[in-house]
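Below is the structure I would like to discuss, written out as structure tokens.
All protein chains but one are shown in place.
Chain nomenclature is as follows: A, B and C, assigned in order of appearance, with residue numbering initiated at 1 for each chain independently.
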Amino acid sequence: MVRVLVWAEDRPLKIHEAKMRQIYPEGIHGAIAEFLRRQPECAVETAVMGDVNQGLSEEVLSRTDVLIFWSHKHWRELENEQVQAVCSRVLNGMGIILLHSAHASKIFAALMGTRTQCLSWRERDERQRHWIVCPGHPIVRGIKGGYIEIPQDETYGEYFDIPQPETLVFLASAGGGEVLRSGCCYRRGQGKVFYFSAGHETYPVYRQSQVQQVVINAVFWVRPDGLDESWPDRTGECERLPG
Amino acid sequence: MVRVLVWAEDRPLKIHEAKMRQIYPEGIHGAIAEFLRRQPECAVETAVMGDVNQGLSEEVLSRTDVLIFWSHKHWRELENEQVQAVCSRVLNGMGIILLHSAHASKIFAALMGTRTQCLSWRERDERQRHWIVCPGHPIVRGIKGGYIEIPQDETYGEYFDIPQPETLVFLASAGGGEVLRSGCCYRRGQGKVFYFSAGHETYPVYRQSQVQQVVINAVFWVRPDGLDESWPDRTGECERLPG
Amino acid sequence: MVRVLVWAEDRPLKIHEAKMRQIYPEGIHGAIAEFLRRQPECAVETAVMGDVNQGLSEEVLSRTDVLIFWSHKHWRELENEQVQAVCSRVLNGMGIILLHSAHASKIFAALMGTRTQCLSWRERDERQRHWIVCPGHPIVRGIKGGYIEIPQDETYGEYFDIPQPETLVFLASAGGGEVLRSGCCYRRGQGKVFYFSAGHETYPVYRQSQVQQVVINAVFWVRPDGLDESWPDRTGECERLPG
Partner (left out) sequence: MVRVLVWAEDRPLKIHEAKMRQIYPEGIHGAIAEFLRRQPECAVETAVMGDVNQGLSEEVLSRTDVLIFWSHKHWRELENEQVQAVCSRVLNGMGIILLHSAHASKIFAALMGTRTQCLSWRERDERQRHWIVCPGHPIVRGIKGGYIEIPQDETYGEYFDIPQPETLVFLASAGGGEVLRSGCCYRRGQGKVFYFSAGHETYPVYRQSQVQQVVINAVFWVRPDGLDESWPDRTGECERLPG
């Protein structure tokens, strides 16, 4: 059983709020939780920024194997205490999946060491293609035909200020000739990190079965499957060797 | 179910032959097959160089998901036809685990593009430690304490002429101060490759439970788990796009 | 001083021959040699498939620090002897730059261990953009504005069957929504390898100053600058350690 926490900002998105609620009346966290709940091996919880401790208390995290994180315009409001709690938990083995505008989140920037908010973008109802460049990777299991086509999504383009991915799984192209390293795998400490760029709030991207499949596959890839029971405290301190 | 083929040279090893047979009366392939057969999800076959088509016919390979390959002094005798059949199958998604002196095999060299036979070595009954440098990786699941200690094994040392591993899982140290990138992950085409340096024929290395655990873990990591049913012919040719 | 050998197939390209000769009367090797000769630190020679030993004798290679290699439809005609001589020299430290359709060359496939001929392609006079994804890399020195735009070139697209680049420098996008890992760095043995996809024979791509800059930068990146004088024989054999 994988214990998944689906977190979304869930704060008013100004001009996009109405459109988002039309597509996702239950919120983006609700939509993602819904298809994950159909996976027999997933135990799913949700949380939002408005919850106690912004939904990311140590207690909640301590019962989470995989955190799915969608944030947006309010990313600066996440308290450093929560950022640290999440990063610490990742270094101890919790998997994390950062979606779309969570590229700008303090959590992703802290785990990467770069200005991950930096990329170019445009909202123009454009078609996006996410090309598989790592066939055979568990994250693309069941995706046929070489790419995922999303009829309309926000365009994100390079230069995207991330460390070179340890494994690059998807490359995206947009109508205007932009490209993006759009599916990126990293390891940090004992934890695995997957960033996936699809999913602007004004399009029903998370209703698309192939996108759902990528998120499900990513849950099983990032989960702490190589850890023994003592994992939470392994990398906490320097260790003096016997003299 | 994972269909595993355990292949070993199984040709007389000159001065080492008697010692090897004492430790492994059933051959190295037999010893590895034995502990894999205790895994409910593994269907295990064995083959040796003396079999028809050197045990690596296209027919045999076509029903193999994971090939475990142990070769040694007779590596030059593997026919190019078999080398090509194995490499082609790997590029189409079959996982491969190359053990110990299989570093020198034509198959490993062809998949890497380097002179993988090049490393330094010494037989001196030395203790080897394989340190985990990628905690949380599926290949180290269940390995506690930070390293695997092998009381006696052949020493392999750098410089080892391999491309930089995509993921480095183990680093080995030997009594004489040598080091080796000893557990190395690669992807080639749709297939996954794991090289693990432990297992000289004159020591009961494959009787050690942690070494067995690494081999078992590696089987589940290299197996073609991200492929759809059409995988065997995916990367065969250039594809002309519609004009 | 860097001793550069610019090699091109220079065999009749069927329907493209006339157009190529119009753009490059001196051949593609001649055009590349011309702008390299303006670099004071480069000593430039050229060779073609029609030369003795297909222009790649051990003697010629022994005085080459960097090989620039452009091949196309006649790639199958390169003799294995020459393929081996080039690969061996690369493993001993010679840098190699493979351009455009040399993706399909036996040399690139042998160094990579994959079916590098596999990609998708289309000739449709399309605009290509090569986006910089590794700013600060020596290969992009002097390239401003985030990408190189080529008004017309052949389109190459994923899936491109290469090992994940050790450093990915360029990503290309084409008019039809295709993407390609188009500027890829590897190390093999002591040698460095750079693949760059720009340069179909029917467009004056190598007349474009930014493309020339990339080739010049790549010469200085792949050259054997970390070797001592004993470099040619370093990785030839296993080395038995003193007992």
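Definition applied: a residue touches a chain if its C-beta (ideal position, glycine included) is under 8 Å from a C-beta of that chain, and two chains touch if they have at least 3 such contacts.
Being a predicted model, the structure only gives us computed values, none of them experimental.
Residue B:E178 is the one among B:D65, B:E178, B:E201 or B:D225 that touches the chain not shown. Of the listed residues C:P40, C:G136 or C:P242, the one in contact with the hidden chain in the full complex is C:G136. Of the listed residues A:L111, A:I150 or A:V219, the one in contact with the hidden chain in the full complex is A:L111. Annotation for chain C: contacts to the undisplayed chain at residues 93, 134-144, 166-167, 187, 189-192, 217, 224-228, 230-231, 234-235. Although one chain is not drawn, its touching partners on chain A can still be listed: residues 87, 91, 104, 110-115, 117-124, 155, 157, 159, 161, 163-164, 166, 176, 178, 186-189, 234-243. Although one chain is hidden here, its contacts on chain B can still be listed: residues 127, 129, 131-135, 146-147, 157-160, 164, 167-168, 171-173, 175, 177-179, 181.
Everything below uses one rule, namely that only the chains that are shown with their structure count from here on.
Here the CA centre of chain B is 32 Å from the CA centre of chain C. Centroids of chain A and chain C (each the mean of its C-alpha atoms) stand 37 Å apart. The residues of chain A that reach two or more other chains are 134-135, 167, listed in rising order.
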